[in-house]
Structures are given as structure tokens and as C-alpha cells.
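A protein chain is absent from this complex, but the other protein chains hold their places.
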Amino acid sequence: MAPPQFKQLRRAYGFDEVAIVPGEVTINPDQANVSLKIEGLTFSIPIIASAMDAVTDVNLAILMSKLGGLAVLHLEGVQTRYDKPREILAEITRASDTEITPLLQKVYSQPIKENLVGERIQEIKRGGGVCVVSVTPANTKRLAPLATEAGVDILAVQSTVTTAKHTSKSYRGLIFSELCKSLPVPIIVGNCVSYGACLELMRTGIAGVMVGVGPGAACTTREVLGIGVPQITATIDCAAARDDYQRESGRYVPIITDGGFRKGGDLCKALAAGADAVMLGSILAQAKEAPGMGYHWGMSHPHPALPRGTRIKVGITGSLEQILFGPTSVTDGSQNLIGAVRTAMGVCGAFTIAEMHQAEMVVAPAITTEGKSWQLSRSPH
Amino acid sequence: MAPPQFKQLRRAYGFDEVAIVPGEVTINPDQANVSLKIEGLTFSIPIIASAMDAVTDVNLAILMSKLGGLAVLHLEGVQTRYDKPREILAEITRASDTEITPLLQKVYSQPIKENLVGERIQEIKRGGGVCVVSVTPANTKRLAPLATEAGVDILAVQSTVTTAKHTSKSYRGLIFSELCKSLPVPIIVGNCVSYGACLELMRTGIAGVMVGVGPGAACTTREVLGIGVPQITATIDCAAARDDYQRESGRYVPIITDGGFRKGGDLCKALAAGADAVMLGSILAQAKEAPGMGYHWGMSHPHPALPRGTRIKVGITGSLEQILFGPTSVTDGSQNLIGAVRTAMGVCGAFTIAEMHQAEMVVAPAITTEGKSWQLSRSPH
Amino acid sequence: MAPPQFKQLRRAYGFDEVAIVPGEVTINPDQANVSLKIEGLTFSIPIIASAMDAVTDVNLAILMSKLGGLAVLHLEGVQTRYDKPREILAEITRASDTEITPLLQKVYSQPIKENLVGERIQEIKRGGGVCVVSVTPANTKRLAPLATEAGVDILAVQSTVTTAKHTSKSYRGLIFSELCKSLPVPIIVGNCVSYGACLELMRTGIAGVMVGVGPGAACTTREVLGIGVPQITATIDCAAARDDYQRESGRYVPIITDGGFRKGGDLCKALAAGADAVMLGSILAQAKEAPGMGYHWGMSHPHPALPRGTRIKVGITGSLEQILFGPTSVTDGSQNLIGAVRTAMGVCGAFTIAEMHQAEMVVAPAITTEGKSWQLSRSPH
Partner (left out) sequence: MAPPQFKQLRRAYGFDEVAIVPGEVTINPDQANVSLKIEGLTFSIPIIASAMDAVTDVNLAILMSKLGGLAVLHLEGVQTRYDKPREILAEITRASDTEITPLLQKVYSQPIKENLVGERIQEIKRGGGVCVVSVTPANTKRLAPLATEAGVDILAVQSTVTTAKHTSKSYRGLIFSELCKSLPVPIIVGNCVSYGACLELMRTGIAGVMVGVGPGAACTTREVLGIGVPQITATIDCAAARDDYQRESGRYVPIITDGGFRKGGDLCKALAAGADAVMLGSILAQAKEAPGMGYHWGMSHPHPALPRGTRIKVGITGSLEQILFGPTSVTDGSQNLIGAVRTAMGVCGAFTIAEMHQAEMVVAPAITTEGKSWQLSRSPH
């Protein structure tokens, strides 16, 4: 009865649709090793703060380093467009819902000051931080040399969708294999969501891939462009590319699931799905040290002609340390993220994140989890 | 354990259930060619305004032509029943929710004035517009000659469901192959939703097929009749018919997905699913130039015995040009539709709509997109 | 990775999850023959009023006959327990939500008056109606002879679940093959939901099967007992049993989908799924002639130890004739049910209900039908 197939659609899954199955053996959470390696660098926790202006500034980057993770400073955001970004950030938090998009469009139309690129990097280095900065593909040739000159440790090249091959009339596409050879630091690239695109990126010689298109809390790419793959499937597919690339090259390129996380359980699921690390935006924007002062917005939001995103009031719920390591009296999974990861690895019997990749998962929609709608179902009484 | 099969049910998908996967190569949005061809005519954008009284009148049709698209004037609506349709439209917008259905039943019970058919068409032509008008199958033999005589460019024959073969006691069914031979203009026909029905329609020699039964914002066909196929599956199936028909005949007959669009992402998905163009109702009814003055209703709504539909307050959100081309400060995907289509084609590496048909899609229910329910999930704080 | 299978679960579908695909040819709605045959009797419309006290009394039964359908009077409800059932029905409608279950338990604890059985039947016959009455299996041996003596035309034996074989310590199970031979009238039996149970029932010689466990508007069997199969799958499976039984016996036993209908589209879907007729409760309880006076409740509701169900305020929306045949200004599919069935058969090209059984259906969840959540999605504006 079915017609000849014009197109087959595969089912893709997001965080809320899956769950991790406990293992047949368990270990104590304190035995779980949660470290991350990016080329020569080792980080004691697999958490990366997003290259978003509400999440990462110089101070947050230094603090994340001290806590064992890393943070990415966006070289095309307010930090390099303004000498005093704090004033601009405060103005953004004060704007009303109707004013916010035009204001962001105006704020981000100011030119990048090249001198600020080096200054911000040096501030992070002076503070003792590992310095990671991000640029978009179109500005990479201009900004990457400035960054490496200033002493950056890792360069991230990131846009909504980045591929190994890009065609443009107005400029010659970025060739990642050339970039890798010309720069003295590891390059991580994103975002992508599919096996093929991820594999092609890895073959250019880069040091890490960011995975995720459309899932972020402050992102409306899915609504505006119809583009996106839910994070669990995107992670599983890119993990397959990573393993196949390792088989063909001998080189292990970590994948970093980026966007859509709301609670500790989501981190555990991303790792079980094959991620080596996670990149967090809105969760870390809740830290009292975050530059967003309780607000969060996306970096596609200020687009002059086709803005995408929403500004979210995330609130300030605790210190960065408390969000990462607890202890906490919050029971919704938004604090003690590393404690949650360790506990989940414990019940899966995983000593390392590589072992956590072997955990079994099931499709189990949150909407049907028993007992969760208790209050609702009892309301008539 | 399953019993002998009486009937197999195939899963069908709508806009909100799918997403487009970015490609392995990308291009710059300005390199994407989004033009549409219907027989000899070429349109620079693949957007058609619906044959609905809240969407298309003479002025809107002229404006759509100037902007590169086309609009379909319904020859059985208020434009041909009333000398001064604006007064009637204003009355419809002023009616209360309880008055609206009886009012529409009364308004549309007035007879069609044959002299107005020619007048409206000539008004559009005088304004420099490409003129497309629509008639129902039952009235085609009476109205089509009047329309061609007046200089119409394309004739649309459209009802809820139209097939190549219709049986009736009261009149001899319309034979499309005869109609195509007897009329000097291209004929587009709809609506249909299945491979078989679409293929049979194309074999009659028509120039385009409208796809979609039941999905429109102002439509309750699915509730009242149980009839309908969600738009992504309908488009995929009819695209298969188009390609098979091209293989057997050498002739390419475009398919136009009609109804159910709410935002730019939906247009991108329809094109990725195989559509050559999209027909928009409620989105364009929001233009300040639309005759509905911020309201929208369906053409099955006034049925005297079995009315179907609802009147919707869609509001007036901008000019037609802004809705189609931006720039905008709206981030929900309801403006700069062509910008959205170009951007999506860019991340899919599609230079033409035909290449966009090759984009991969996944099933990814909106309800589970991560992060979208942030406000909800944070409310207890 | 999957464990050895202890149990396989098949997916089952309800009305809201499916839609009918239009056919490749269409016919005019007035050419559709919607008649139903039960043994020697022919009814011009395939609609049966439920054996529920809020739906069917003597007057409603006479009226349904005049309009071409039939209605089933419950011989174990208020009509045979009370000389003046109207007073009792009025008391039920006046009770508060907290009083209703204890009140129903008390009302239905009154004994059945055997003299009223014959009286009610004769009232219907005197009014010119086809008389159908229903009894539960446990009371069949006592009440069936009284009913046939009084001139009943069809006997319905009905309980939540009825099978061809029932074991009890307290009474000898009803043997339907013996009952069929001993009674001079056709017997219809229900309810069942599976291929096997339906086939076994048909093999006893009965004249019709009611299909549906748990779906009714006033029913909580699914919540209380966990028992139930959604109506589309139940109908498809029982239609398979009907066709297999016809192949083995040459006898065509109609199946009647009973419960869960909310609008015209649901009737069309049941017929497309294989039903020969539909049994309606809550929709007909809205008729101004219905005994429930705008309320509806189920016949399992008064169970003394394990009550199941809710009393629903359905309101009074029109005359029975208007609900069945229109015309109407209501657009939600709750009126002109026969008009909806004829129109759906028209777009499927079905001249008879048997041809409607061949219509293609798709799984198409209502929740994802595009455009339906318009008001919601536009609310921020």
C-alpha cells in the first residue's frame, strides 16, 4: 500500500526521550575517572563553558580552569567589541522583552576591536587559565593569527553549521587542513550533527568536534530554519564517526555535545551516548560568577536580517563550584553535575568515560514516566 | 500473537515531527536559487498566496507578482459575489465568535456575479500582475471560459479533495484531459495527498498539483470527516509520483504543498520533503496588505449543511515584503521566509530547490526538542 | 542487546491517532449508501444509540427508528427499576460531583421489576419503533424470555467484556449457541476487542458483535482495571475475524464499534477501519430528546464495590435529527454525522460501507497536526 519511496525518515532522539540502563556490575562513584583529553591537554572534568556572552568572560574562564574544566571566550561578542563589556551586558539584562532583539542587533553591529582580542586572551593567561577562544569561519583568517600570537591554548572555529567544505562567492572557503598546519595550537570545530559531516571534519586534522545544531535553550534554529537533529542521535552518530576515524587513522578525536542540557541527567545521557565532553550554556549562565547576571541569550540572536533565539531569564541559583560539585539541597538535577555524572557511572560500572560509552540506553519518553504527573492526576480530589 | 491483517496503517508525519539534517558541504545562502517554474512561466520565489478570501484580493495578487511570487484569486468567494467586497470583509472581521459561522453561511450564499469574474481578472492584469484564479470542479465548465476570455494566466481547479475521476448523479464529472486541451492556459489542480491520486492527476496533462488535505490553520476537515494526511508524508508521496511521472513522460510537473505552514522552518521542511513551491494562507493573512484585516478563515467554512473550519485572529505583524524578505526583529520564524529558505539551503549545500529535495530528514518530534520547555521546567523556582 | 522475549507488545491505535486517505476516484456524497443489515432487518443509517440510561429511553428508541437507525434499551437500568424513571433521572442530574457515585450506587441497587420489562418493550412497539433491548450475561436466562414474549425485535447481551466461554462458581455460564437456538430473535453480543474472542463469539451463531472495551467518554475501565484496546485497532482486528468467519461459514455478521466517539470524523474512521455500524453514547446524550437532560454516565458506574466511570455534563446542543442529519452551524464535527459519513465516503469513492472498509488509513497523531495549535503558538504576540 505504501508508495515508491521518495525519502526515508530515520527516528532521532533527544535527551528527554531516553534513559540509561544500569549495568550488571556497579562501582563506587569515587572510583569514576571523568577526565577529558584534547590533544596534549588533560582536563579533570569533561565540562566546557559555551562561547556565549552570557556564559563566558575572562573571569569565568579563569574560574573554570581552576575547577578542572575549560571555557570558550567568543572573539566576536561583546568582549571584543566593547572596552567595558559589563555595561553592555547590564543594558541587555535591563531591556524589556519587546526591546531585546533590536537592542542585541544594535549591540552586535559594533565593530570588533582587534586590540581587545589580544588583551582578553592575555587577561585569561595572566589569571592562570587555559585559554580557549572561538571565531566564526568567515573571520577565522583575520582573527586566528591574533589569537595565537596572544598565546591562546586552543582555537575553536564555530558556527551554527560548519562543514569541511564550504562554497561562497564572496570569499574563499576556509580549508581546515591548511589551518591546522598553519596554526601552532589544537583546533576544535563545530557544529555538526551527522556521521558524514563529522568524519569529514576529523579527516582535516582537527583536535575535537562540537556536536549539536538547534537544541540550545536560547536557540530557535529548528523553528526558523527547520534544521536540527536531537542531541542523543546526533551524539551517537558522531561517536560512530569518531570510532571509525580512529580505526582508519589511529587518532582519537573527542566529540563535545553542545547545547540542550537542562539537568545532570542530560549530561549522563550525552556521555552514555558517546560524548567525551559536554558544552554547557544555560546551566552555567545560572552561576553567580557568569557574565549574564541571570539571563541567557544565543549568539545567532543578533543576526541583522534573520535573528534566531530568545533571551531567557535563567536566574542565579548558586556558585559555579556548587553547580559543578555541590553539595546542594536542590533536587531537580541542576546542581552537583559532576556528582551526578559520577553516580551514574557508578551504577553503570564505568571506571572511565570511554567505558560509560558502552552503557545500554532505552527509548523512554519522559512524558510517560510513571508517577511524574501525580499532582495533576490527583487534582480533582 | 497479532491477528490476520485486515488493514495495515502506515505512519505519516507533519511539519512539527521532522527536522532537516545539515549536509556534508555548505554554501553561502546568497548562492541558492529559489525559483519556481510552472510550464512556461518562471517565478523568482516559490511562494503562492492561497485562494482564500482573507489572503488574496486584487491588490495582494499584484503585490505578490511584484515581489516575485504569485497569488490565487478565488472566483467563488466574496470578490465575485459582491461589487464592494471590502464592506463584507469588514463585517466578517467584526462578527463575534458565535455569529461567525451563520454569517459566513449567509455571505457565501449570495450568487456569483459573472461580470465580476472578468473585472477582477482585468484589474490584476492592469496592475501588472500575473493572474491566477481558482474555481471548484463543479463550476469549472461555467467559469473557466469567462476567466480565459478575460486574460487569466493560470487556472487553478481546487476543492478539498480533487481526483482525476469523479462520479456524480447530477452532473457529468470534469475530465481534466479534455479541459487541458480546450483551455489555452496552464491548469493546476488540487488538492490531493497520495501517490496514486497525484500520479493520475498528472497523467491528465495538468501543469501543477496542490498537495494537502486537512492541515490548514483554519481547517477542521480532519475533525469533521476524519480525512487528511500530514503534510510531510503527503509531500514525500506526491514527490515520488512527480518523479515517476517524469520518468514515464519526460514532463516535470511541480507540486505545491498547500496548508499548515506556521513559520519559516516549515517551508524549508516542505521543500526538503520534495515540494517545488508552497501555498501559504494564515502566514500571509498577517500582512498589512492582506484583505482579511488580521483575520483568517477557510473556504469550506461557509458550507450550508456541514461547515468546517474556524475563524482565527492572526493579527497584523508586518508588510508582505517584510514577511517574505525581512529584515526583521522577530525571532519565531514568521518573517523573512525567503531568508530562512536560503539559509536552510545554504547549510544543506543546495544550489537549487531540486538539490534541496535531496536533503536528509529525521523524525524529531518538537515536543521533545531539548530546552524548549525551559520556562516551564524552571517555574517552581 | 535485547533480552530473551517474555512478552511482545503490539501497537494499538485510537481515533485521534489515525486519519483516512482520500481515494484515487471520488463520488458525490448523495450516491453513498450507508445502510446496515442485521440478519433480516435493514436500517437506513448505521447508527445505534447505546444501552445507557442517559441515552436511550422509550421515546428516544421510537425516534431513532423513525430516523432510520436503532436504539438499545437497557433492561437493567432505571427504566425497569422504576415506574417513573424520569424523576430518578432528574435526581441524578441534580446531584453534585461528590454525591453522584454514592447516589448511582443507591439508585441501581433497587430491584428490577419484571412487569416493567414487558411494558417498556410494548411502549416502543406501540410507538412504531424497532425494539432492541440489552441484558447482562448473568441475567439473560431470566430476562430474555420476558423480552421475547413482549415482542422484542433484537436482543443484545452486553457487559464490559463478554466471551463465548465464561466460568463461574455461582452460576452455569451462558451458552450462546443454546441461546441462539432457543430464542426467536437475532442476538447481538459484546463487548469484545480481539480477533480470537470475536471469532469465537461469531461461531456461536449470533447476529452481531459490539466492539470496544474501555474507550467510552463516561468509562474509566482503563484506569481502574488496566483493560482496554483503542478503538481503531479493536475494530480492525474484529473486522478481520468477521471476514475470516464469513470465509469459513458463508455468513456475514456485522460488527458495531461501540464507544469513544466524539465527532463525525471518528465515525468515518471506524467505518474505514472495518465497522459496519457505530454505537454512540455521549454524542447522542446531547440531543434534546435524550433522557440524560444534558448529562451522561456509564452503566459500570453504579457497581457497589468497584465503581468505574464519571458523570459528564455534555450539554444539550440540538435535536436528534440535527445531530444526525444537520443542517448545522457547528464546525467541530458534533452535528450532521450522516452528512460527514457521506462526504467522507464521497472522497474515498465508496458507494457502500463495505467499499469504505477498503479505504487507506495512516497513523497521524492529532497532536502533531499542523496549524491546530495556532492560538497557543501565537500567544506571546
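For reference, chains read A, B and C in written order, and residue numbers begin at 1 within each chain.
Here, a residue touches a chain if its C-beta (ideal position, glycine included) is under 8 Å from a C-beta of that chain, and two chains touch if they have at least 3 such contacts.
Bear in mind that the values here come from a model prediction, so they are computed numbers and not experimental data.
Participant: Determine which one of C:S44, C:Q110, C:S168 or C:Q246 touches the chain that has been left out.
Facilitator: Of these options, the touching residue for the absent chain is C:S168.
Participant: From the listed residues C:S50, C:T204 or C:S282, report the one that touches the chain absent from this view.
Facilitator: In the full complex, the listed residue that touches the missing chain is C:S282.
Participant: Which residue from C:I20, C:A147, C:I236 or C:I312 sits in contact with the chain not drawn here?
Facilitator: Candidates C:I20, C:A147, C:I236 or C:I312; residue touching the omitted chain: C:I312.
Participant: For subunit A, which positions touch the chain that isn't shown here?
Facilitator: Touch set of subunit A with respect to the missing chain: 8, 10, 13, 15, 18-28, 30-31, 194-196, 232, 236-237, 239-241, 243-244, 263-269, 272-274, 326-333, 336, 339-340, 343-344, 347, 349, 360-364, 366-372, 374-375, 377-378, 380-381.
Participant: Which positions on subunit C touch the chain that was left off?
Facilitator: Touching the missing chain: residues 1-7, 9-17, 101-102, 105, 160-170, 192-194, 196-197, 200, 213-220, 222-231, 233, 259-262, 266, 282, 301, 304-310, 312, 314-315, 317, 332, 365-367.
Just so we're on the same page, only the chains that are shown with their structure count from here on.
Participant: Measuring between mean CA coordinates, which chain is farthest from subunit A?
Facilitator: Centre of mass proxy via C-alpha means gives C as farthest from subunit A.
Participant: Rounded to the nearest 5 degrees, what angle rotates subunit A onto subunit B on CA?
Facilitator: Best-fit rotation on C-alpha atoms: 90 degrees.
Participant: Are the interface residues of subunit B and subunit C largely the same numbers on each copy, more than half shared, or largely different?
Facilitator: Different: when the shared numbers are divided by all numbers used, the fraction is under half.
Participant: Between subunit A and subunit C, what is the separation of their C-alpha centroids in Å?
Facilitator: 55
Participant: For subunit B versus subunit C, what separation do you get between their C-alpha means, in angstrom?
Facilitator: Chain centres of subunit B and subunit C, defined by C-alpha means, are spaced 39 Å apart.
Participant: In subunit B, what residues contact two or more other chains?
Facilitator: Those would be 10, 13, 15, 194, 196, 266, 332, 366-367.
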